[in-house]
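Apart from one protein chain that is not included, each protein chain of the complex appears where it belongs.
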Amino acid sequence: MTLKYLIQKEFLQIRRNAFLPRLIVAFPIVIMCVMPWVMNMEVKNIKVDVVDNDRSTLSQQLVHSIEASNYFIFNGQKDSYRSALGEIEKGKADVVLVIPQHYSTDVAKGLQPQVLIAANAVNGTKGAMGSAYLSLIVTAHVMPQAAAIQSQVSTLLLYNKNQNYKVFMIPALLAIVMMLMTGFLPTLNIVGEKEAGTIEQINVTPVSKWAFILAKLIPYWIIALFVVTVSLLLAWALYGITSAGSLGLIYLLAMLLALFFSSFGLIVSNYSDNMQQAIFVMWFFVVILLLLSGLFTPTRSMPSWAYATTYVNPMHYFIDAIRTVMVRGGNLASIAHQVLALAAIALVMGGWAVASYKKNS
Amino acid sequence: MNAIEVNHVGKCYGKVQALNDVSFTVAQGEVFGLIGPDGAGKTSLYRILCSLLLPDSGTSQVDGYDVVKQMRQVRQRVGYMPGKFSLYEDLTVEENLRFFATLFGTSVEEGYDSIKAIYSQIERFKDRRAGALSGGMKQKLALSCALVHSPSVLFLDEPTTGVDPVSRKEFWEMLATLKQRNITIVASTPYLDEVRCCERVAFLDRGQVQGIGTPDEILTRFAHIFNPPGLEHDKGMKAGSENVIEVEHLVKAFGSFHAVDDISFTVKRGEIFGFLGANGAGKTTAMHMLTGLNQPTSGTGRVVGFDIRTQHEQIKKHIGYMSQKFSLYEDLTVAENIRLFGGIYGMNDSDISTKTDELLQRLNFLEHKHTLVKSLPLGWKQKLAFSVSIFHEPGVVFLDEPTGGVDPATRRQFWQLIYDAAHRGITVFVTTHYMDEAEYCDRISIMVDGKIKAMGTPQELKEMYQQPDMDHVFTFLARQATRSSD
Partner (left out) sequence: MKQFISFVIKEAKHIVRDKRTMLILFGMPTVLMLLFGFAISTDVRNVRTIVVTSQIDNQTRAAVERLGASEYFTITATVGTPREAELMIRNQKADLAVVFGHDFASRHSGVQFIVDGADPNMAQQWTNYAQGVIANVDTGPVNSKMLYNPQMKSAYNFVPAIMGMLLMLICAMMTSISIVREKEKGTMEVLLVSPVRPIMVIIAKAIPYLVLAFFILIVILLMARFVLGVPIAGSLVWIIAVSVLYILLALSLGLLISNIAKTQLVALLLSAMVLLMPVVMLSGMMFPVESMPKVLQWISAVVPPRYYIEAMRKLMIMGVGIGEVLKEVIILAGMTALFLSIALAKFNTRLE
């Protein structure tokens, strides 16, 4: 019963705040409008320099086939490997292809000429993908039989047929939106009451700690629901991306993640003295959770010790599950184990949060 | 030569006229008082004179320099202690003092004489972090920091709010020695005894100077504000013999330090019990134990019939609490605050709304029902906070320095509310540093060094220690203190 009054108070305070209502509305919009374009790890626009030491018709054919490829931006022909390297150092080129002397005679004799591909691998993914793709073109050019094999292998892409990076990233964006709305905002709220001294007043009233904590969290859960809905609508309106699986599952996952983040935020705020500290601690853990969650990089590529941490990383379960639902169209059975794990972690954190809040010291 | 000249100064914040055509002069070496209610424009005036704020109109000179055009010269000559002066909580007492001394181009050793009286009280805690000091101790350290150098002109914005009477006296004695060194002092204060220490005072209200003169002239001319008629308290109507608070051998220790050291007392229903003590004597800690915020180290206590150690949540249902730093949620309106706390104590919607109107009617405050609390003047916030704390008709209400920083007339109104509550049978447990308020209490205890040194009616205490008033009783007892800390 007292819960009603406390929740009302929270909503009034949020509404009165000069900044929060704008943040709540603007944040999902900005995230959904900008982030899918930014979080694009699609490798494209690879700039290629060619050093043709052969200068034969055949070598020029190879150059033309690279020029014709949509995948590469043909930067020009250079006289020497050295000058091409200079281009890489200036950042004007990413990959250099060096065609050796006698290229055409070797090919004609059936020998294998050694074509050199030198890629700037500071960005590993870009270097690897660029050189792999370039070598496919070269191999096909040198060995027609290899081209034949390539043509016999077919690939069936499931789910994200257009290879649209946004389809992959948008489910993950929900996680980021949830993180701010249900993690950072309640933390700031509670530390704020601590700093203002109003928490002392609440502590001398008969309000139970459950009621106090729930009253702090429920408004943010409702806001989170609203924000998730807005984000899903925006994904549909802006990018035509809709969920392949059931919406109910998405909301279920979002609620479990909200429970985790808000409990976590509470724990942090219960142990912090001021806002700066709370934000820093929060930020520290959130960055680790995010980086190890598989949001940006595949978890399977991690070394085993790092992979082991994903078993206790709720973000990992959430991102895995939400991608299964939204992209792959999974049902409850396909994400059962993630849901259970997420719920378990969230409940443990919830218990800790309530235990760490003390009305009486 | 005049140390300060203020000519027709005006200042607006948006539509609010903070200062309106203010003019006065202060002579070299004078102790000048600036008094007036909260929101009268005192702080704006201080800031203008310190060259922190640009006036919209008018001119002023400090020590012969224009505060607008000759900022650097002014700043080299003035000392300023702002109203909400705060220390660096993560630095130790000594580090704070040293820093401010160096900042003003002097050293602690050089300035030691001018701060000795106050600093010696906290010197033994010089290695403690300022953040770990009690409220009054912080204020003393702040005073030491402000006085460690000797500027030509010293501005003090309510320097003694929250400081116990003994320390206040010592502070003003220190100011008197500064005067001997020909330092001009401008100070504001809500305490009448301090007003009387000034040579001349200006009474500022709603941004305008209402009058300038000797303290007696001003206090007589504005007697309705500074010396309102005494309160009628029907002491005959004493409630029953039932004990609402019973405390026996209560101790709270932080490590080896006993903040509250074996206190025992009882408070009867309907009584107004004044819980006095110097800064750091252990009042707040004791109150925290009674209200269930802290667990006692040893001893027993019962509040409204419940054990403070095991049944603190039951106690919380039957008490009200108002602390010095909190009044209400500033970003909620008056009605919303009342509704929130009514709801917390389990009242239903219709009860709340009828009682809200009743309350606001009684306070003559109906027009501000939907005003945000942060835009109310301090005195109103305090009255409102008190009314909210007894809104659910608790058995006992705890008030921790409820009237800090407001003028006598407003405090008188506040005490009228306390009497009304006591009449309705609510027990009042109150701490204060105003000794005139102590006289209003039915019974008083005076705490020194964590122990209760004296207890009885104001009349009994005055007779027992053969002192003319409570102020002297308090000073007499508190001077026996050997420790000063929380």
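Per-chain numbering from 1; labels A and B assigned in written order.
Note that in this section a residue touches a chain if its C-beta (ideal position, glycine included) is under 8 Å from a C-beta of that chain, and two chains touch if they have at least 3 such contacts.
The shown structure was predicted, so the numbers you read here are calculated from the model rather than taken from an experiment.
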*From B:6, B:19, B:34 or B:50, residue that would touch the chain that is not displayed*: B:50
_One chain is left out of this view; which of A:138, A:207, A:266 or A:315 touches it in the full complex?_
A:138
*Contact with the hidden chain (one of B:16, B:103, B:231 or B:366)*: B:103
*Thinking of the whole complex, not just what is shown, which of A:29, A:63 or A:302 touches the missing chain?*
A:302
*List the residues of chain A that touch the chain left out of this view.*
19, 34-35, 37-45, 85, 88-91, 112-129, 131-136, 138-139, 142-143, 146, 149-150, 152-161, 163-165, 167-168, 188, 192, 272, 274-277, 279-281, 283-284, 287-288, 291-292, 296-298, 300-303, 306, 320, 323-324, 327-330, 333-334
_Take the complete complex as the reference. Which residues in chain B touch the chain that isn't displayed?_
47, 50-54, 71-72, 75-76, 78-88, 90-91, 95, 98-100, 102-105, 146
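The criterion applied here is as follows: only the chains that are shown with their structure count from here on.
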_chain B contact footprint on chain A (complex, rising order)_ = 1-2, 4-6, 8-9, 12-13, 16-17, 196-198, 200-208, 359-361
*Within the complex, which stretch of chain B touches chain A?*
291-295, 312-314, 316-317, 319, 321, 323, 325-326, 329-332, 336, 339-346, 372, 398
